[in-house]
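All protein chains but one are shown at their positions in the complex.
Every chain is named by a letter (A, B, C and D) in the order it is written, and numbering of its residues begins at 1.
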Amino acid sequence: MWKFILRRFLVMIPQLFLLSVIVFALAKQMPGDALTGVSMDPRISPERLYELREKAGLNDPWYEQYRRWISGIAQGDFGKSYTHKIPVSEVIAERIWNTVFLALITLILTYLLAIPMGIASGRFNDTWIDKVVTGYNYLGFATPIFIFALIMLFVFGFSLGWFPTGGSVDSKVDAGTFAYYLSKLHHVILPALSTALIATVGTVQYLRNEIIDNKYKDYARTARSKGIPETQIYTRHIFRNSLLPIAAFLGYEITGLVGGTVIIETIFSYPGVGQLFVSSIGLRDFSVVTAIVMMLGFATLLGTLLSDIILSVVDPRIRIE
Amino acid sequence: MVLLKIDDLKVHYPIRGGVFKTISDYIRAVDGVSFELKEGETYGLVGESGSGKSTIGKAILKLINMTSGRIVFNGQDLSKFSFGQMKPFRQDIQMIFQDPYSSLNPRKRVADIIAEPLRNYQCLTVGEEKKCVQNYLDKVGLNPDSMYKYPHEFSGGQRQRIGIARALTLKPKLIIADEPVSALDVSVQAQVLNFLQDLQKEFKLTYLFIGHDLGVIRHMCDKIGVMYRGRLVEEGISEEIYENPQHIYTKRLIAAIPELNPERRAQKTELRKKIAKEYEQLYPEYFDEHGRAYDLKSISNTHRVAMP
Amino acid sequence: MLEMKADAVKNVQLADRSPSGIKIIWQEIKKDRLALGSFYFLLIFLASVYIASFMIDQKAIARVDIFSIYLMPSDAHLLGTDYAGRDILGQLIFGTSNSFTISLCITILTALMGLCAGLIAGYFGGIVDNVIMRVIDFIMSLPSTMMIIVFVTVVPKFTVTNFIFIMSIFLWTGKARLIRSKTLAERELEYVQASQTLGTPHWKIILYHILPNISSVIIVNFTLNLAGNIGLETALTFLGFGLPESTPSLGTLISYARNPDVLENKWWIWLPAAAIILVLMLSINFIGHALKRSADARQRRG
Amino acid sequence: NHTIVDGKKHGILNNTNANTTNLFTTVTTNSKPAIKNGHLNYGLSSDTPFTGILSHLLYTGNPDSLILQFFDESLLQSDENYTFNNEGAATYEMSDDNKTITLTIKDHVKWHDGAPVTGSDLEYAFLVIGNPDYTGVRYDKQMQMVKGMEEYHKGKVDYISGIKVDGKKISITFKEANPSILTGGVWTYPMHKEYLKDVAIGDLESSDKIRKTPIGFGPFQVKKIIPGEAVEFVSNDEYWQGKPQLGSISLKVINPDLAVKAIETGELDIVEISADQYDQAKNLQNIETLGYVGFAYSYIGFKLGHFDPISKTTKMDNPKMANINLRQALAYAIDNKAVGEKIYKGLRFPANTVIPAISHYHNSKIKGYSFNQQKSKRLLDDAGYIDTDGDGIREDLKGKKFTIYFASMNGDANSELLAQYYIQQWGDIGLDVQLVDGRLQEFNSFYDMVALDDPKIDIFQAAWQAGSDPDPSGIWDKNSDYNYTRWVNQTSQDLLAKGLSPKAFDKKYRKEVYDEWQQLVHDEVPMIPTLFRYNLAVANLRIKDFDYKFTDWSKVAVTAEDAVR
Partner (left out) sequence: MEKPILQIENLTTSFKIKEKYYPAVDHVSFSVFENEIVAVVGESGCGKSALALSIMRLHNHQRTKIEGEIKYKERDLVDFSERQMNQVRGKEIGIIFQEPLTALNPLMTVGDQIEENLTFHTKLSKEKRRLRTIELLTQVGIPYPTRTYDQFPHELSGGMRQRVMISIAIACNPSLVIADEPTTALDVTIQVQILELLKSIQKDTKMGIILITHDLSVVAEVADRIIVMYAGQVVEIGTVKQIFANPLHPYTRSLLKSIPSQVTNKKRLHVIDGMVPSIVNMNRERCRFSPRIPWISRNAHEESPDLHEVAPEHLVRCTCYKHFYFKGS
């Protein structure tokens, strides 16, 4: 097991390296740099601009910049944000937990919705309950997520006023108190629910198919031949076996969610990494953009690894030695 | 005349492990097997599942890369050739597969299936091709009209015959039959076995017949090789193997053949018990400390046994 | 003479080899009334959209008219106008055809890429497979939304073609994986080995033997993807990284809804486009699921 | 002091007093009695979170400056003519040779930590800005004018010879006299030296003392900052103008799209809105809309040459748009009035010249180019741009195919519409105008292309935000690389010089010079000024004494506990 993890980490190195090259090249390709905005101010002389560029190392040849950047990353230093003027890691750190929290709650809600629905429609397939779930699935699949999120925001945020319409926490409560965490949760519920209601569709569909698949499997027949009541057959055998691939997807799911928060954070003005990314693209804050992409790339790789580990833990057939 | 000579054939599959997935060990699927096939004879390979029978067959056809050894066919050393270079020899060596369901492409008509080798090797006009296909369908006892049907419209036995027809179109010298009847019912099995015998006579075919049903093997084969864990433990003509098995493993195998006469049940059970005991006791005599069979030693002109 | 003719006829039959997958699919669609209805609806709807988009002058539709901004639906503008005074109905027609074309192109492109990579990796296995799979893994490890945004900002000229290419880079991997796994399974079947022993070259085996056998999976995946891809650019447009307004798409129309005023009070701008996306996705999905059932004998109806 | 607007970044907004005819009131009309220590929710409308560099010396983004206004301020206030007066936290005196300005800080002006604001605090600001390690962008041409600044900046000395401090007094001497000094040309934001002296100058912008616990001397003090999201202020009871009316303020970043919604529900009390939200806000019953004409103007520029970075001079050598008739024709072809009224709901109006209407130096006699299609066509015909091949598109003077490439950027919601409108209008007079690269440019690439004189661009649409100082040479001088149109004209050069000469301390003289200059620009049309604009904010009806244009947060009060819904 440890060997496996070690090997996977070793394999990650070239992948991350390649990712860094691509990300860096793309960032350099982007029109303008962090000082373009500043250079619009006529009071700043070209000499001063040159000086500032020199200071930021923007005048060096690309390979020199790349070398500096990548060796920084290797030491956990993503450089300094041009707009925020603080180390990128701090900029991201301010927001990453919001995003992780959002992703986590979304994930929990997704599964909370998906599992009962999937199970019900899989077990009672072709009954009315299945039809309702399937109908919901079709609709969810066809609804653009941001339209749905916007409507949720309007209905529950503005019209009914049940949920806050932006931010990650009420600025009036003090950090660390119970009210603080409650407020965080309050802020996260609406965006998370909006995502979950749509994102759950894939999982429901998958789970449903898995259950239908499993309920006619030979081992289910064996279980029936033991005289186990049908409900118990589901709880003891079919659910477990059907949930397994979903558990294995957990890793991918998390990273997918973190990456997918771009839209939802923008809509709900939720200060997370996704929103940071979009604004940094606009501000040409390469160090932030590249760091976010690198980080999420790494997270995805970790997620894949996590998935594999989960799978090997829950599925005895796959043993990682 | 020796048609095929296999010399110290080894096929090892690497087992990878460790941090860098380096090769830590090998599965010795075939581990130093030598035998030869004379023209026109049927050579049977028996052994329990996983003993490496199919692997030998596939290695001859280069469907699997062998690790070492020589395969001499008609005086040519096949082991030197790559998959592509094998093409001219494929005309002479053909294979019949175990599963009549998966060995025919479900999306192809019978005509296309049978004509596939023709299209690869000969440039026939449409008319010639059709005639040829009909001819072979006729040979394997299928209605020529069947050529426009799809495999799923046939029974298992018929399908197996389509597979055989396909193998025959190139007029091969050697046919490797990998458990050609084990997926079939007894009744259908009989049909196919008869058929293989008829064809052998007609086309002067040589068979390498792989099987695990000892009844079938005996029915079909002139010479039999018994395999155990990638090695031959005994080889000889049918009578020698069945009437006078020498190796302890062969004895056990023969004893496992079901007794058709219900009257002799008890006797058979006794015999099996005896042999099982013997097997346990004599095991170290027949296998070395790694559980590997010894090399074959001739005990008569035709009979060879793996003894220390 | 006559015989030769008969032969020729037979030959034609012979050439028509695989049991036309299309036919089977059609049979299956016919069984499902919902799918059949969707199919006819799609056919008629898309045909009329495309015909209309040829007949209407695109220039006229794209022309801004600052004197008729945000008009309610009326006789002059059946579905009203947008913030630039452009006719919504006209944009809807072009938007639908653009969005559908984009979706179709992406689906075809990714299918082709996925097929090539998947078939080759699955069939040859070993190092080839390893290399291709590592590439796929790598692409999958990229945070795609973000990479797409970066790409979009980087390309000097953002056109429909560019958009299609950028999206395709990130979307082919799933298909390649699926096809690879199916190919792997198919390769294990003995007919592939049979073909090898018969001297059939690899490429022929891949194209003429394996491909037809996984075609149903491909077609199902294709339809479901087609549906999924229709809404693809909406999210990007919403974030402000979409196609320029000169290329109207359903996404452009829908993304006007991010203005709360439009969302709340000017339904005619975004609602029809949203409805079209919904309906298109639904009907393609219905067809896709009917196909899926047909590909999967266990779930087949009837 | 020009800055680019319409991009994601905004320059420094200077408060000014001038008041032209106004569609809106600038002060809330609420006359109910104020309640004590009320709480106000301020919405910071921005689609980018504030970066949190809370120092006048260091911040770059507009959101940060909007936060700064609550807790920090300039030592000097300006009057209606953008000239410093003595009403602020300090008084000033100008020396006779107009080279030295002396500030005297009033006694009870204290930092939030209780320390008095002294001359050395202001000196420290100069020392920081001029320091070679300084990372901000305030080291500009005006700064270099301070005597001894350049030596200090080069690191030769560790003091600025032109600055003398004496307790609460500080005098700043410039190398030359220039009238801009009194219109914002001198730095007046002190920096709390005692508090910040331990922080290395290079680290200031990332230090917690700037980002998390910033200290100013404004009416409110920072209580808590949630990075990127929100700030909590409490009143500074020791404020030099007296205790503020409000007890506390919550500032919250709000997505501009949602601003009106948030004000409608009473979630926010005050928020700035853009023109396309005006429609929505107009109908709300619980708010009041405030507005004033700002310093920004939009324009369409012609690329007439290029800037040579080596010799640092502009060469007007591009023949494509050199024909004045052509430029005027383009100007007459667009209907700025309609654009202002229809697209911007009347919140923008035609700009007649390149000095904003709000400015004292604005030349209101110039009529500007009003929509006249016939005249456009005639001008083109006269100049010889005639459709020779009958395809409805005019060819150039040599009869060759003539396509004008137009660059515009995707600033606000209407930019795409506007660009298309222009192209359409020009098409109507027979000119083939195409968007560069077929799409709107993103802010950064747009200015990259414009600044580097990308040959792809013939004309471009942009906007400037003028400063309170009327001197336009920053963007019109031939040695300035911000002269994006690359227009070089000797008369203009002379007039610009006159506007900065010591003689120009005479306001009347200065106005005459600039009037003449504006007329010249109008006649030569190196750029078509298109629109002036209103700045808009909405305030809940419970807000009292909020002056949008000239905000003094210590005066603002609320008249009810909860927002009117």
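The criterion applied here is as follows: a residue touches a chain if its C-beta (ideal position, glycine included) is under 8 Å from a C-beta of that chain, and two chains touch if they have at least 3 such contacts.
Note that the coordinates shown come from a computational prediction; the quantities given were computed from them, not determined experimentally.
The missing chain, though absent from the view, touches A, B when the full complex is examined.
Remark: the omitted chain is touched by one listed residue; of B:14, B:84 or B:215 this is B:215. Of B:55, B:160 or B:191, it is B:191 that touches the chain left out of the display. Residues of chain B that touch the chain left out of view are 48-49, 155, 157, 185-191, 193-194, 197, 212-216, 218-220, 238, 242, 252-253, 256-263, 265, 268-269, 272.
Contact residues of chain A toward the unshown chain are 216-219, 221-230, 232, 236-237, 240-241, 244, 314-317.
Throughout what follows, only the chains that are shown with their structure count from here on.
Chain centres here are Cα means. That of chain B falls 89 Å from that of chain D. Chain A and chain B have CA centres that are 54 Å apart. The distance from the centre of chain B to the centre of chain C, with each centre set as the mean of the Cα atoms, comes to 48 Å.
Shared contact sites, meaning residues of chain C that touch two or more other chains, fall at 153, 240, 258, 260.
Looking at chain B, no residue sits in touch with two or more other chains. Chain B contributes residues 58, 61, 63, 83, 87, 90-91, 93-95, 97-99, 102-109, 111-112, 116-117, 120-121, 126-127, 130, 148, 150, 163, 166, 170 to its touches with chain C in the complex.
Residues 1-4, 7-9, 11, 47-49, 51-53, 58, 60-61, 135, 137, 139-142, 144, 205-206, 211, 224, 226-232, 250, 252-255, 258, 261-262, 264-265, 267, 309, 312, 441-445, 447-449, 451, 474-475, 480-482 of chain D touch chain A in their complex.
Residues of chain C that touch chain B in their complex: 4, 7-8, 10-11, 13-14, 17-19, 189-191, 193-201, 209, 212-213.
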